[in-house]
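First the structure, which I've put down as structure tokens, then a few questions once you've had a look.
For this view, one protein chain was removed and the others were kept in their places.
Moving on, here comes chain A:
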Amino acid sequence: MASVTLRNVQKRYGALNVLSAVDLAIADGEFIVLVGPSGCGKSTLLRMIAGLEDISAGEIRIGERLVNDVAPKDRDIAMVFQSYALYPHMDVAANMGFSLALRKAARQTIAERVAGAAGRLGLEALLARLPRQLSGGQRQRVAMGRAIVRDPQVFLFDEPLSNLDAKLRVHMRAEIKALHQSLKTTAIYVTHDQIEAMTMADRIVVMHDGVVQQVGAPLDLYDRPANAFVAGFIGSPAMNFLPARVWRAGDEAAVVLADGGTLAIDAALPVRDGDLVTLGVRPEHPRIAASGALAGEVAVVEPLGLSTQLYATLAGQQVCSLAMGRVAAAPGEPIRLTAEPGDLHLFQRETGQRIG
């Protein structure tokens, strides 16, 4: 087990900047999730840590060791690929023991370690099978087993669950998390799925366009997103965004929406009268209230049983409101909404940066 330290790590293809100056300190035993939309550079960053891609500038350390010029095989890491990348001509046992066999480990040791990992993952009965004789979920497990047998310093996961069906994905998510809790090996996990990130990570690294947007614990990111991108990416259904203008008089402050509806905001926020902002409200925060200051019209009602998602047209935009239980509303009806000052997020209109 080891810490992983990235300092000013960059990747350029010619003039194209794929990753700009990533600084990241990953603690020993931590479960870090790199998340972002496709093309954000998260997989590239993972592959650079693995040594499969050169780095254009900066340094990567695993533990105390600078690994910039160390070959992948000597970095003491294990990687689980999205495609699983099982060796088709080797049976499950040989797949899992391959790294040990390459290290000339004793036959006995290999057999014990493979059996141990297989026991952990419930693969005992499949050891003599070839990859093509396995289901997708089983292949995924073998890929995990191959990584475990190594007993590496760091686990790297490249979207390992994206090829599984939804139900299996939820199951394996919990299993990987449990595995990490028992092995306590540093893990770096890449996904585009923010729910995977939220449920598995000790800390999440949100990336966009090759730039790290925010690093933090899942709920910190949820409660205090650093900018509008993080706010919109983390959370499902996504945060509502409405253009607004700040109104300020004495000790009172509010935002005024396009249709003139106003909502009180925290007066301590560093905003001036007339500032143009983007108002962010998570779907669970708008409350339906007869006295609500925001007037709109119900567009769609989605009853989910446990909760109800209601989409209303407000100031010319669709706003999602999530309420527990059932909501008696029909499309076309007028609706009034309100929200508490503490639940509102303000972002600068131009830069998207969080205010306050």
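The working rule: a residue touches a chain if its C-beta (ideal position, glycine included) is under 8 Å from a C-beta of that chain, and two chains touch if they have at least 3 such contacts; residues count from 1.
Please note the rule applied: contacts and distances are computed from a predicted model.
When the listed names "Cysteine desulfurase", "1,2-phenylacetyl-CoA epoxidase subunit PaaA", "Ferredoxin" or "Carbohydrate ABC transporter permease" are checked against UniProt, the chain not shown comes out as "Carbohydrate ABC transporter permease".
The residue touching the chain not shown here, chosen from A:R132, A:K167 or A:R272, is A:R132.
Only one of A:V4, A:A50, A:M172 or A:V215 touches the absent chain when the whole complex is considered: A:A50.
Screening A:V9, A:L45, A:A78 or A:A93 against the full complex identifies A:A78 as the residue touching the chain left out.
Where chain A meets the chain that is not shown, the touching residues are 50-52, 71-73, 75, 77-79, 81-89, 98-99, 102-103, 130-134, 136, 139, 146, 150, 163.
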